[in-house]
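After this line comes chain A, so read on.
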Amino acid sequence: MTRVTIQLDKDGFLVHLTDWNEVTAAELAAAQNIELTEAHWELIHLVRRFYSQFEVSPAMRPLVKQVREQLGEDKANSIYLMQLFPGSPAKLLAKIAGLPRPTNCL
Partner candidate 1 sequence: MTSLHLIFSAKGLRSCLGIIQPEDALLLIEDGVYAVLEDSATRLHAIEDDLVARGLQNLHADNVQRIDYSGMVELVARHQPIVSWH
Partner candidate 2 sequence: MRFLYLLRRPPYSGSLAAEAIDSILVAGVFDQRVSVLFKDDGVLQLLKDQQGQLLGHRSVNKMLAALPEYEIEELFVCARSLAERALSLDQLSLPVQVLDEVGQQTLIAAQNVVMND
């Protein structure tokens, strides 16, 4: 097994988005003291689909909208998202899912 070094910027975002894979995601999450569960993964895959469809990292509101449509009403709220990705869920999700830093983070 080869060791690879993955370049992160000072805020912990990937410098090269192509470095992302599920192992990388787990390490990026661990650096934030998050252990990835199924609930985390379905959100990670959701934002990666969002990015491949729209080529923008979702802000909070479109994130909640997508969660409502794809994962159901009971998960479509910021409390749920904050429990899994504390602080700023849209930004943290983008980081762990290997998306660019949201240009519209305020």
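Basically, a contact is a pair of C-beta atoms (placed from the backbone, for glycine too) under 8 Å apart; a residue touches a chain by one contact, two chains touch by 3 or more; residues count from 1.
Selection rule: all candidates are chains of the complex that A comes from, given by their letters.
Quantities reported herein were computed from a predicted structural model and do not represent experimental measurements.
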Complex partner of chain A (touching, any copy) among 1 or 2: 2
Chain A - residues contacting candidate 2, complex: 50, 53-56, 58-62, 65-66, 103-104, 106
